[in-house]
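Let me begin by presenting the structure, written as structure tokens, before commenting on it.
The complex appears here without one of its protein chains, the remainder shown in place.
Per-chain residue numbering starts at 1, and chain names A, B and C are given in the order in which the chains are listed.
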Amino acid sequence: MSRLGEIPIRIVSRTPAASTGTIGAGVTAILIEIATQLDRLADGGEPGAIDLRSLPMSPGDREQLLKALGPGEVTITLKGDGESTINETGIQGVWWSEYRDRGGELIAGFIEIAQVPAILPVEPDQLRRGAQQLRAGAAGAAQQPGN
Amino acid sequence: MSITATLSANLALEEARSPEARVAGAMRGFALEIGALSAFRMESCIHCGICADACHFYIATEDPQYTPIWKVEPFKQAYKRESSAFAPVFRWLGLKKKVTADELEHWQYLLFDSCNMCGRCSLICPMGIDVSALIEQARHAMFEAGLAPTELYEKAANQKRTGQPEDSAEPYRDKLLAIGREFGVEIPLDKSDVEVMLTVPRTDIEHYPKAVAALARVMQHLGVSCTFRSDGLVAENYGYYAGGKEWQRQISLRLIDEALACKAKLLIVPECGHAYTALRWEAADLYGKPLPFKVRHVTEFLAEQLQLGKLTLRTAETGATTFHDPCQLVRKGGVTNAPRTLMKAMGVELHEMKNHGAFSFCCGGGGGVVDIQRAAPLRYRAMENKLREVDDTGASTFITSCSDCRRTFDDARSHFNWEKTPRSLLELVADNLAGTAGNAA
Amino acid sequence: MDLVSFARGPALEVALAVFCLGVVWRIVGFALLRIRRNFNEPRNSLVKAIIGGVIATGSRSWPHSEFTVRTGAGEALGYGYHIGLFIVILAFAPHIAFFGSLFGVTWPALPNSVITIFSVLTFTLLLAVLFRRVTHRVLRMLSNFDDYFSWFITTLVIVTGLMATAHIGGPYQTILGLHILSFDALLVWFPFGKLMHAFYIFPSRAINGTLLSRKGAAS
Partner (left out) sequence: MAHYHDQPTIGEMLERHGVSRRTFIKYCTAMASALALPPLAGRAMAEQLRAALRPSVIYLSFQECTGCLESLIRSFSPSIENLIFDVISLDYDDTLMAAAGAQAEMARDKAMKDNYGKYVLVIDGSVPTGANGAYCALGGKSAVDILREAAKGAAAIVCVGTCSSFGGVPFADPNPTQAWPVSDIVSDKPIVNVSGCPPIPEVITGTLLQFISTGKVPDLDEYRRPKVFFGNTIHDRCYRRPFYDQGKFAKSFDDEGARNGWCLFELGCKGPTTYNACATTKWNGGTSFPIESGHPCLGCSEPNFWDKGSFYSALSAPRWGKAGEVSPGDVLKVVGGAAAVGAALGVASAGLSRLRQRHIEKSTTNNEAKES
């Protein structure tokens, strides 16, 4: 058994009505929150994020939310310690990020409101380290006899 | 010497009583009155103040001190301090203060001047407390403290001694016979082996002789073997008013002894409310055993005769009529239907007052208040509402069945220039006996 | 030992003991005083008198129509908060669990939202009752420490209960502890003050009603 989904569970009763009943309105609230954060990004350049884990959503709500945002044109794949994806939604500047671990389990999910997802840009010191690395490599190659 | 002894020996001494002696007397009185029932009543009070809304003294003045349960505050205080379950703790920690002589003096006005013991408050209490019963007990303690109002005290002392509340130039016995002569009716006196012993209110002897004659006339008409007794003539019991329990007992005993002497099976209480309470509900308890004769109010007796077919009445031409329910007879005594049965038999066109029957307002004179001089101004204020209710019925004839109520209304007539004359139900019956010529004089 | 454990543990045990001891002491203390026999001839039979007492027990719950104009509002106010208290005390699930473990019986609860509405209402009525007590000339004169303290302790239980359910005023367990502790205090105070009327009200009405009916008097 490698996945939780493979554990044979027979669902006897539905999820408590109280937790699904209130969510429909929740999707609208999320959309309004995204819009507010977009305004903030446009006005002051301040990026924002919404943690999907903090919002209890039924699969239906999630679909509803994804549908409302629509598909976008950019897809980013991060291949460090498991494959994570960041998709731009139909609303530009709104990114749907899903971080996964080595086993492919979802470990975090966000809606990011940013020009570029914050995880992407590289810090100056890293740029310098990269440059150093390249120079060291080039020097090494130059010293290689017979090249 | 006991306080009662001191008092009866010399009234002047009473005035000189020290505050300590007053308090001691009151506490003794309170202590003697406390029993499971009175304790339960005092325990039950939740200070909701609702009883104020039943009391005509409070309604008339909106003065909170006339709240009925407040009138027994020293009694409650004494109970909690002396006899309640936690009394030793209260005394030890000083949580409940001693009743003071000043308080007692003040409460004299609340327990006597501003309470008719009419029992209306006993009907409103959501805890079901019989407040008027507590007031009666508190009066006993006031008497023990030497704080009964002078008028009541003197009358009681006199009645205890002589059988008459007041000295009169002509003894009541002679007055009674004179009334018989005046109204042309035979007065049976001092007979023995009779069915019924009759008594007479001293108020009637002094003020309403016609009512005395009416009683004799009705009894004669019915052909009942009956008698008045020279040594047990007066129906009232001033010991009851003044709060002198022992005196009340002795005064009642005089009547009981006379009834036993003439072997009466029935003692008739004339038109007097508090006499009914004293004889019907309290005499046996003071006597210590059941009375060997029955006690009935004259209206009760007559209504019974009516129902037995022994009494028939003519239609009385009284026009629109209203009836005042004497508290002691109706609310507290249960004589509610008898007067109405009699009036119906005479075809009286009865217009009830807004508050009538058990909820009737007191005339303001009950509980001896009509005899207390200084209480008159307050009594008049309390009466206003009652007079308004009488007027509001639009009735031209005004009847009652208690001579003290009658006297109180008569007094109001002169004080307020009120145009109605209170009439006696008994007199009305006597005037309308079927098969007689009647006596309109 | 934390506050909640103390409040529902030893404090409750002591409070319950004091409550029982005090209540029995107080009732036995007056019930064994002298009872005078009635020698007068009753108007109504004992059965009829007792029926009268039973009727009075119920009928005194509301003033006779002759009195309602003057007292109706005041009595309604009093009954209002009493009814509210009963609902909150008897229909709130945690309270039922409390009684259940004490007496071994439970019954269905009302939703918390309903309980919250009733407790807020009850609290409001209690404030109104206090306002009336300090402003009404009769009540102000009659009132003593007992009246105000009994009001205070009842209100304290309601307020801490509301605070606990609304999660205001501090950590839940502290407020819950205070709530239970204030109830313990109420139990301790109960036999020594006017709260005893809970035990008196029906017997008092019944006994006086019976005695009045015995005479044929109004009751």
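FYI, contacts are C-beta pairs under 8 Å (C-beta built on N, C-alpha and C of every residue); 3 or more make two chains touch, one makes a residue touch a chain.
As the structure is a computational prediction, the values presented were derived from the model and not from experiment.
Within the whole complex, touches from the chain that is not shown fall on A, B, C.
When the whole complex is considered, the residue among C:W62, C:F98 or C:F202 that touches the unshown chain is C:F98.
Among C:L21, C:L46, C:L90 or C:A198, only C:L21 touches the chain left out of the display. Within the complete assembly, residues 1-2, 4-5, 8, 28, 31-32, 34, 82-88, 246 of chain B touch the chain that is not shown. In the full complex, chain C makes contact with the omitted chain through residues 1-2, 4-5, 8-10, 12-13, 16-34, 92-95, 97-98, 100-104, 106, 109-115, 167, 172-173, 176, 180. Annotation for chain A: contacts to the undisplayed chain at residues 4, 12-13, 16, 18-19, 47-51, 53-54, 56, 78, 80-81, 84, 99, 101, 105, 107-110, 118-120, 122-123, 126.
Everything that follows uses one rule, which is that only the chains that are shown with their structure count from here on.
Touching chain B and chain C together: no chain. Nearest to the global CA centroid, when each chain is reduced to the mean of its CA atoms, is chain C. Averaged C-alpha coordinates put the centre of chain B at 38 Å from the centre of chain C. Centre-to-centre spacing of chain A and chain C amounts to 61 Å, using the average Cα coordinate of each chain. Residues 34-37, 39-41, 43-44, 46-50, 52-54, 58-59, 62, 64-65, 67, 69-70, 83-86, 119, 122-130, 280-285, 287-291, 294-295, 330-336, 355, 357-359 of chain B are the ones touching chain C in the complex.
Across the interface of their complex, chain B is touched by residues 25-41, 43, 56-57, 60-61, 63-64, 66-67, 70-71, 74-75, 78, 136-144, 146-147, 192, 194, 196-197, 200-201, 203-209, 211-212, 215-219 of chain C.
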